[in-house]
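Excluded from the complex is one protein chain; the other protein chains are retained at their positions.
Each chain gets a letter, A, B and C, in the order it is written, and its residues are counted from 1.
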Amino acid sequence: MLKNTIEIPIRFSEIDSLRVVWHGHYVKFFEDGREAFGKQYGLGYLDIFEADNLAVPIVDIQLQYKKPLLYGDTAIIETNFINSPAAKIIFEYKIFSGKDKSLSCSGQTIQVFMNPKNMDLYITVPPYFEEWKKRHDLP
Amino acid sequence: MLKNTIEIPIRFSEIDSLRVVWHGHYVKFFEDGREAFGKQYGLGYLDIFEADNLAVPIVDIQLQYKKPLLYGDTAIIETNFINSPAAKIIFEYKIFSGKDKSLSCSGQTIQVFMNPKNMDLYITVPPYFEEWKKRHDLP
Amino acid sequence: MLKNTIEIPIRFSEIDSLRVVWHGHYVKFFEDGREAFGKQYGLGYLDIFEADNLAVPIVDIQLQYKKPLLYGDTAIIETNFINSPAAKIIFEYKIFSGKDKSLSCSGQTIQVFMNPKNMDLYITVPPYFEEWKKRHDLP
Partner (left out) sequence: MLKNTIEIPIRFSEIDSLRVVWHGHYVKFFEDGREAFGKQYGLGYLDIFEADNLAVPIVDIQLQYKKPLLYGDTAIIETNFINSPAAKIIFEYKIFSGKDKSLSCSGQTIQVFMNPKNMDLYITVPPYFEEWKKRHDLP
């Protein structure tokens, strides 16, 4: 299973008037996790773009909130690659409090392959992603 | 069916390097819609807080992206109240392009009732929400 | 004097843990004002780009905060064009509370003309801006 874990400090500007991280910022945390995963395993936005001239827009996000993160804490972001035969990149996320390791939020994103010039979707698995899977022993 | 529709201009700062609205901003658009709904029907954050001393945090969000919004366009945000017997507030959203009326994004949020002091959840329907439903002929 | 005034509602996500609008969001309000000015007078980002292929990046911002805006209020954004012989676009801003009309923030931005392809600066007043000034009787 391919997995990345990073830890980032909560920013003052991310706290809302209930004194917790505003829920919308977790979408950014998911992207932070995805980017760190991409850097670790060679599946970043730029890797895919430079190899195949494709962008990988998000088409679906789901977030379940369990326990809000507070100011002064850090977010531990765990990003798991979910293998699928489709022309899609699927990640699952778990965000934990750095302080007490409790689960704060979990969720999933689905990305597709798109030609950024004409916005056409790519319905077969593109070459770079195919090789990338092979390199990581994914069926 | 209770429904609110607002139209807001896309901000330059909301556009990402693919020249489309960054996907995370739609969470903000959902909140814009929810707030406008709250103002129209008396179900705003402050209404609930002032009546029952309760906050209404988001516990679940789902977003499906169909077609990205571009700079120069507006977002038409349609917010529908989904009635449920549970101690939850459920909204469904549809975001359309102001230019060609095409569907850009759809989704759903679930909110629960929470005591903001001790963060305890409220598992029965609180008084203000109960009366609010009656006022709007909701079972 | 060329001036635009718009009024926008404060968003829940803009409120920080001190229950006031987080100071960084005023930069966005300035941009909202600038965009509304651009739309009213034909000096938007896209107008300049389409006419002369130039971008107009910010090179200097100053903000003075007087009184924080609160949730439930609106921001009245007043954007004034400051004429200058230089190859620069200068705006002054005043942001007022919609509730009590008190001054919340004032400030200034300076923009220059840049070729977005090679990021070279343009040191003479470009054609579109020159004509624009004439059209508005500015020396």
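Convention: a contact is a pair of C-beta atoms (placed from the backbone, for glycine too) under 8 Å apart; a residue touches a chain by one contact, two chains touch by 3 or more.
Just so you know, these numbers come straight off a predicted model, no measurement behind them.
Undergrad: What are the shown chains that the omitted chain is in contact with?
TA: A, B, C
Undergrad: Please output the residues of subunit A touching the missing chain, sorted low to high.
TA: Considering the whole complex, subunit A reaches the absent chain at 9, 11-13, 28, 31-32, 35, 45-46, 71-72.
Undergrad: Even though one chain is hidden, which residues of subunit B still touch it in the full complex?
TA: With respect to the unshown chain, the touching residues of subunit B are 12-13, 15-17, 19, 22, 24, 71.
Undergrad: For review purposes, identify every residue of subunit C that touches the missing chain, sorted by number.
TA: Against the missing chain, subunit C presents residues 18, 20, 23-24, 27-28, 31, 55, 57-65, 68, 116, 119.
Heads up, the rule we're going with is that only the chains that are shown with their structure count from here on.
Undergrad: If I superpose subunit B onto subunit C using their CA atoms, what angle of rotation comes out, to the nearest 5 degrees?
TA: My answer is 180 degrees for the C-alpha fit.
Undergrad: Over half shared or under half: which fits the residue numbers at the contact of copies subunit A and subunit B, same or different?
TA: Same, since over half the interface numbering is common to both chains.
Undergrad: Could you put a whole-Å number on the gap between the CA centroids of subunit A and subunit C?
TA: 34
Undergrad: Calculate how many whole Å lie between the centre of subunit B and the centre of subunit C, each centre taken as the average of the chain's C-alpha atoms.
TA: Spacing between the chain centres: roughly 29 Å.
Undergrad: Where the centres are mean C-alpha positions, what is the separation of subunit A from subunit B, in Å?
TA: About 24 Å separates the centre of subunit A from that of subunit B.
Undergrad: Which residues belonging to subunit B are in contact with no fewer than two other chains?
TA: Where subunit B meets two or more other chains at a single residue, that happens at 28, 31.
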